[in-house]
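Note that one protein chain is taken out, while the other chains of the complex remain in position.
Right, chain A next:
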Amino acid sequence: MAGTGKAHLRSAGAVLRAEDLVVEFPLRGGKRVHAVSGVDFDILPGETLALVGESGSGKSTTAKAIVQLEKPTAGHVHFEGDDLTVLRSGALRQVRSRLQMVFQDPIASLNPWREVLDIVAEPLQIWRRGTRREQLDAARAAMRSVGLDPETMGGRRASELSGGQCQRVSIARALMLEPRVVICDEPVAALDVSVQAQILNLLGDLKAQLDLSMLFISHDLAVVRMVSDRVMVMYLGKICEVASAASLYEAPSHPYTTLLLGSIPRLGQAPAAPGYGLGTEIPSPVDPPSGCRFRTRCPLATDLCTKEEPVLKEIAKDHYVACHHRNQRRPDADQR
């Protein structure tokens, strides 16, 4: 699993671009946790990029490093012409109004004692935009746009809401300042299936209406398939594969992507796990494997994978893979 490749970055027009992003956490005894080790990606206006990986792959750390909740050890984050990694706190605050986040646990994201309408209106209040009446009107409109009736729900306290309703409130709040980019960190992982579908559809609708760009983080390739234009697969702090959603699911080309896809339980079908990676677990990010980071679980691994880190290469239109032994694409897939 390489990461140093930049082949997948588009030349211009990206609203958000991360380059050589590295996040390490020092441990006692001089060791370091290599959470994110040189990740590059960009997001175009109106595009949803999904970031997929197992726990410990560095997806959430990447999200936090983008909004500078976690200061990157190295690298740059360009957003609308600013490099966020060098901005001072005042300027960063300004930028963050256009770069919003929705978190995994909807209930913990809201103050249980506050009334919903106040929660949604608060971003405007903080930024002193408009009169109180205008703020509340905007909050009501935002509530309607996420499918909550402001008349009945506006006066309720967050503690009275269900998980799905809380996530709608979080989304409404994130949209109040008209952000360019919304980062959703596992927004449906804590929700029931029936409610999860509602939120996924809502995010899709809002994205289309508001021309939002989204970074959508999830461990679940099935969920990601429904919402994303482009998918980026991460493993142990590095990128394995980046491709348009259509291409990735059509012809997954990194052995890790194949493993992930094969492991998803399917309705009524016998489990189709590819049978490797068995008994082996994700290695510690304190001491990641040399060369390709996936080699300890990979059925194709050779000496080359130990010695040399693979670099992202284009194998088909808008399909990039970092693997020395990348799966051969079927010819018909390349012609599409």
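FYI, a contact is a pair of C-beta atoms (placed from the backbone, for glycine too) under 8 Å apart; a residue touches a chain by one contact, two chains touch by 3 or more; residues count from 1.
The rule we apply is simple: contacts and distances are computed from a predicted model.
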| item | value |
| --- | --- |
| Protein name (UniProt record) of the chain left out of view, among "ABC transporter ATP-binding protein", "Modular FeS cluster scaffolding protein NifU", "Peptide/nickel transport system permease protein" or "Tryptophan synthase beta chain" | "ABC transporter ATP-binding protein" |
| Sole residue of A:V23, A:V182, A:M232 or A:L259 that reaches the chain not shown, by the stated touch rule | A:L259 |
| Candidates A:Q94, A:N201 or A:S290 - the one touching the absent chain | A:N201 |
| Residue, one of A:I66, A:A139, A:C184 or A:L221, that touches the chain absent here | A:L221 |
| Residues of chain A (touch criterion as defined above) contacting the omitted chain | 54-55, 162, 164-165, 192-198, 200-201, 204, 219-223, 225-228, 245-246, 249, 259-271, 273, 277-279, 281-282 |
